[in-house]
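Here the complex is missing one protein chain, while the rest keep their positions.
For reference, chains read A and B in written order, and residue numbers begin at 1 within each chain.
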Amino acid sequence: MNVQAEAMTDHRTPTQNEESAESLLQIRGLKKRFSLSGDFLDQLRFKGGKLVRHQEYVHAINGVNLDIHRGEALCVVGESGCGKSTVARIVMGLITPTEGEIRYNGERIDNLNSRALLAYRKRMQMIFQNPYASLNPRMTIQQTLEEPLRLHHPDWDRQKVVTKVEEVMHSVGIDPDWGKRFGHEFSGGQRQRIAIARALAVDPEFIVADEPISALDVSIQAQVLNLLMEAQQERNLTYLFITHDLAVVEHFGTRVAVMYLGTVCEIANTATLFSKPRHPYTQALMSAIPRLEDDRPQHVRLEGEVPTPVNLPSGCVFHGRCPYANARCKQEIPVLQTQDDGTRVACHAVEEGRL
Amino acid sequence: MALLEVNHLDVRFALRLGEVHALRDVNFTLERGERLGIVGESGAGKSVAAFSLLNLIAKPGFIAGGEVRFDGKQLNSMSERALRKVRGNRISMIFQDPMMTLNPVLSIGEQMLECLKAHRRISSKEARAIALDKLRQVQIPSPETRLDQYPHELSGGMRQRIIIAIALLLDPDIIIADEPTTALDVTIQAEIMALLLELCEKYNVGLILITHDLGVVSQVTQRMLVMYAGRVIEQGPTREIINDPQHPYTQGLINALPQMATPGEKLNQIRGSMPSLSNLPSGCAFHPRCDFIKRADGTQRPACTQQVPEFVTSGNCKVACHMVAELLDKEANDEARLKETNP
């Protein structure tokens, strides 16, 4: 089974070493916490007759390392609050990380100012979740699509910009005649096409897609997913694809990273992960997908719910819900370890062979 | 006689740019203890269908025709007072967003007791006992403390469990669940669905499950309706429809799922999108997106663009499609001819 799975992935990705120089994007030691305590005056508290400064944080990301290889679609899955969208937003420079580095083509980009980042903005683009919010309601489609071109190609004349807009509209399957209309005149699927066109307009090589289809209807999801795959083939794009939908991952992803509470618990080639999930959380997640098959839901029941990221559990963040947790899991934080088939898992039970 | 019977239900919305026909000629029945799924994309009318069962359609919507019969009584002509005795009591509802149903300034206990006392003449002590029992049934840990907590103190999954407990409070005959797990995470969603299924089976409660998720429907329900642009286009036993859908739209919906395609290959998409209810195409509303408006020999089937399809029976399913009707006709003719030639 496993051999077969490996063979299946082969035609899509040449086997790659995790630390290979082919990485287009490297995420190293990424941490992000958000303050919950407001500004300085709000943080002051009286404790035992003394004025102390009290601060609370949401630990959204706690040490994430990821490599995104050229030409692949790396899917990041996890449930709400696992930090997957935060990773995407940090990569795009919408949020500054608390710790860690982001390297693009070997160059560090997380500490650049906005002027220095401009060159990278042309190469990295983003597609958002909600097509109803990602288009400016007061701008026409034409204006929306022309804006990135005018910014990144100030030397282009009007005719060249218009031609390019027309071309990119064609490539995502929207009629160029619709340019004078506003976003709200379109359906969700069409709006998402327009948002994709905006991202593709500057001919990027890397696209971060944050749940791009979860706000869409089933029949439209397929259209948009096909469009993204076509674009990948035609333009040799690299994707960082954030989603909670494992069925989509199975179809779309070259590799998958599973996240839980701000840490990556398993990274594997898609086929390997689906045929042989290692981490107990991955297993639970997989068993929860509603399938069309006959049998009754036989999912792995997890105890309790995701703990709050304000007070992180000690040791392995998953230990409170894990059926295999022991004393070591409660104390020691597991690190990602490479298995025989290249899968990397952060789990003491897997490491010790208990699972 | 079925417990719930919906005949020729017709719902319209009077909007400023004209009247919109949200539901046309919807017919279905629900037996005691049966689980029915209503599937469709946004704008198909599935939520309107659910709300109109209890006459909960808000202005500018109104029921323009047809009837809803529950236990022999016609619900849509009932007085508001009589309806209130049915709502929550014999038919209860679960909504997508638990925070819409739970009042944020009342504790869980207050809300449950209020609901019980509104419909039954019982003491607070008895009501509390019933509430605790229901919380235990939905597997909420330490129910006593939960009763005194407020909705914002609980997680999303816990809230949806409370909602189920409230829905079960008065031992209803039917639960109408409108996208009950859409707002939840996959693992929580699976647990809530399993719980709902288990409780419905245990207490023989009927369930009308409204969802866009074919996976959920196939796992929970016995029969299903597929809706498109305000009409039911296919109905029948869930297994049969999932395994062998007849209507091109149902086929398209199932084939569009990523799990139906080889990883890395193109998905089988349906082109276009659902028409707006105020501007429906002529004939079959699905025809602009349908691959079967031409016959196998390439000739046009004029009925598709001219005539609204009637239901035809195919096996245990009913399908509203000209193509299916034509195929069935042909089969019947062939059979008749066979019988004639060799009696």
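Note that in this section a residue touches a chain if its C-beta (ideal position, glycine included) is under 8 Å from a C-beta of that chain, and two chains touch if they have at least 3 such contacts.
Everything that follows uses one rule, which is that contacts and distances are computed from a predicted model.
Within the choices "ABC transporter permease", "Multisubunit sodium/proton antiporter MrpA subunit", "Phosphoribosylformylglycinamidine synthase subunit PurQ" or "Long-chain fatty acid transport protein", the name that UniProt assigns to the complex's undisplayed chain is "ABC transporter permease". Only one of A:E56, A:E107, A:E185 or A:E234 touches the absent chain when the whole complex is considered: A:E185. Note on the undisplayed chain: of the listed residues A:L24, A:A60, A:L74 or A:L135, the one touching it is A:L135. Note that of A:L44, A:L94 or A:V310, the residue touching the chain absent from this view is A:L94.
Note on the undisplayed chain: of the listed residues B:S77, B:T145, B:N243 or B:S276, the one touching it is B:S276. From the options A:Q125, A:T254 or A:T282, the residue with contact to the unseen chain in the full assembly is A:Q125. Although one chain is not drawn, its touching partners on chain A can still be listed: residues 39, 89, 92-94, 114, 117-118, 121-122, 124-126, 128-130, 133-139, 147-148, 151-152, 175, 177-178, 180-181, 185-187, 190, 195, 198, 202.
Everything below uses one rule, namely that only the chains that are shown with their structure count from here on.
Taking each chain's centre as the mean of its C-alpha atoms, chain A lies 33 Å from chain B. On the side of chain A, the complex with chain B involves touching residues 8, 12, 79-80, 187-190, 217-223, 225-226, 229-230, 244, 246-248, 250-252, 270-271, 284-285, 287-294, 296-297, 299, 301-302, 305-306. Every residue of chain B that touches chain A in the complex is listed here, in rising order: 41-42, 155, 157-158, 185-191, 193-194, 197, 212-216, 218-219, 239, 242, 252-254, 256-259, 261, 263-264, 266-271, 273-274.
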